[in-house]
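With one protein chain removed, the remaining protein chains of the complex are shown where they sit.
For chain A:
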Amino acid sequence: MTLEVKNLVKNYGETTVLHGISLTANSGKAFGLLGGNGAGKTTTIRSILGLVDYDAGDVHWNGIPILANRPSIGYLPEERGLYPKEKVSEQLVYFARLEGMDRVSAIKAMRDWLKRLGIEEHEHKRVEQLSKGNQQKVQIISSLIHDPELVILDEPFSGLDPVNSEMLASVVKEQLSKGKTMIFSSHQMGHVEQFCEEICILKKGRMMVSGNLMDIKKSYGRRNLVLRSENDLNPHLAAFGFNQGESQNAHEWQLTLEHEEQGNELLQRLASQGIDLLKFEIKEPTLHEIFIEKVGDVS
């Protein structure tokens, strides 16, 4: 099961909001769609859902245009999409039945999910009576209750505390292990790194970075150096050309290298001067750093 988006272009009047977006999401894999506000994530998602008529490009499901070969889709929008004055049970069963489930299995699935997410006592409450986090759980259930083939999660972790975030993370992993194809959009890079092998960073409707997350990181090189020592390293680092105060944290120093070899040169020099190191680590950049570099107005 593969979702393939090719060269998607969308104009609103004179303004182009998507400049040729392409992505491929495979079964059992999550595709991370990243970008700041107004980057074009929601328009891309809406194009995949068929809510927006794009001006050029294709959206294919298993090689066939998605509108002609519509898989069952579980969509979790960024903002809550629930009837505030209706009971949790009524609307979940309604959404499930709209996706073709019969009443009995819809009720059973609803109860299983409510139990799984620990909110079974809220079955007969109105949504507006629930806390924000519990509303988000109901929303998550509404997008997964009918066991969809394609799952699109837009900011699924918003409003969840750390415990519930862990619970949702396990749900996402379970969905992936069941072979679901997933589009995952979030501002929380930690979660994206946790689930997504492929990512794409959008800015103003253009793809800034796209591809395998490991490859992207590799292409940036290992340039983050962490040192720990009981000695004061500042004079030595200054002699080597590093700014003294850079990221000093008690006995730990975090430095940004110009290239990977610079780290080894520094290590040799410190060793030759008899300085003991408790830690020497050269790291890849985090996704957060890549995101800030690509999306932030640093450039």
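Convention: a residue touches a chain if its C-beta (ideal position, glycine included) is under 8 Å from a C-beta of that chain, and two chains touch if they have at least 3 such contacts; residues count from 1.
Just so we're on the same page, contacts and distances are computed from a predicted model.
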Which protein name, taken from UniProt, belongs to the chain you can't see among "L-serine deaminase", "Transcriptional regulatory protein WalR", "ABC-2 type transporter transmembrane domain-containing protein" or "Spore gernimation protein"? "ABC-2 type transporter transmembrane domain-containing protein"
Residue touching the undisplayed chain, where the options are A:G13, A:G63, A:P162 or A:G274: A:G13
Out of A:L3, A:I73 or A:L257, point to the residue that touches the absent chain in the complete complex. A:I73
Tell me which residue among A:L51, A:I64, A:M214 or A:A271 touches the hidden chain in the full complex. A:L51
Listed residues A:I64, A:L98, A:A239 or A:L278, member touching the removed chain: A:L98
Where chain A meets the left-out chain, the residues are 12-13, 46, 49-53, 73, 75, 77, 79-86, 90, 94-95, 97-99, 142-143
